[in-house]
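Dropping the structure in here first, questions after.
Yeah, one chain of the complex is gone here, protein chain that is, but the others are all in their spots.
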Amino acid sequence: MPYVNIRIAGSLSREQKKQIAQEITDTLERIAHKPKSYTYIAFDEMPHENWAIAGTLLGEED
Amino acid sequence: MPYVNIRIAGSLSREQKKQIAQEITDTLERIAHKPKSYTYIAFDEMPHENWAIAGTLLGEED
Amino acid sequence: MPYVNIRIAGSLSREQKKQIAQEITDTLERIAHKPKSYTYIAFDEMPHENWAIAGTLLGEED
Amino acid sequence: MPYVNIRIAGSLSREQKKQIAQEITDTLERIAHKPKSYTYIAFDEMPHENWAIAGTLLGEED
Amino acid sequence: MPYVNIRIAGSLSREQKKQIAQEITDTLERIAHKPKSYTYIAFDEMPHENWAIAGTLLGEED
Partner (left out) sequence: MPYVNIRIAGSLSREQKKQIAQEITDTLERIAHKPKSYTYIAFDEMPHENWAIAGTLLGEED
């Protein structure tokens, strides 16, 4: 541990995932004192229609 | 919050996801007094063979 | 399955959890045709300070 | 319950998932006394680039 | 990875968690060829009233 799960609607580029993973791993080392090698990060890129806010699927309002 | 994650084997139509999201968001507003705009719902539609009950993958018995 | 995970900040009464579980299980039977006996629902009641929206812990603004 | 979620990078064959599901369900019955019929297992097979260890996406070092 | 999350109602003894962790880690090494050092296992021990099956909270029927 730590285990971090990031769930978003839509997709991220490999470069975006790379940068996000670096920054979050750094944040957890600097603030929570967790060695970098311990941090696992898992990204879930989900279809927009599989995500609802306020009872409305994303994109539904269009 | 609330954050609601619904995991099923197989898939749902867009219309099913829309109705489920509406009803659950309504349930959480009516019973738990959570404003609708706060509720996030994420659907995970999973392959049948990625789900096991009683040690048996779904569909395996066929 | 289905497996439903409901995560909220703060707590719910037993009666609230009972009603929410009944309604969501009913919704999934009626709309997604999942037999009631298959639906598992797990509630996570979390401390307010363990939840952040927009980068701010709940209650922090007070 | 129990509900078990297994998340891996890459994929497993149907046979591997079948064996893993059998063994874990057996483990939970034998050690935790949970009836086999109660145990749900859900596998998430994720793209390598959606998983980071030590701030590095899997496969990135290649 | 792998990351394994085990969610149960009620609690397990330290010895039970120890044995379950050993067996699952061994299963994933033997069948999925995942090095033991990569496997993270997280146990969530939940109050019975936070778990519903078939729309009924555990213990509710009593």
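Per-chain numbering from 1; labels A, B, C, D and E assigned in written order.
In this section, a residue touches a chain if its C-beta (ideal position, glycine included) is under 8 Å from a C-beta of that chain, and two chains touch if they have at least 3 such contacts.
Note that this is a predicted model, so its numbers are computed, not measured.
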Neighbouring shown chains of the undisplayed chain, as defined at the top: A, B, C, E
Touching residues (missing chain, whole complex) on chain B: 1, 3, 40, 42
Chain C, residues in touch with the chain not shown (by the definition above): 7, 46, 49-57, 60
Where the unshown chain meets chain E, residue by residue: 14, 17-18, 21-22, 24-26, 36-45
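Throughout what follows, only the chains that are shown with their structure count from here on.
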Selected pair, greater C-beta contact count between D-E and A-D: D-E
Pair in C-D, B-D or D-E that repeats B-C, with over half of contact pairs matching by residue number: D-E
Cα-centroid distance, chain A relative to chain B, in whole angstrom: 20
Junction residues of chain A - those touching two or more other chains: 40, 42
Contact graph of the chains (line, ring, star, complete, other): other
Touch relationships between chains, expressed as pairs: A-B, A-D, A-E, B-C, B-D, C-D, C-E, D-E
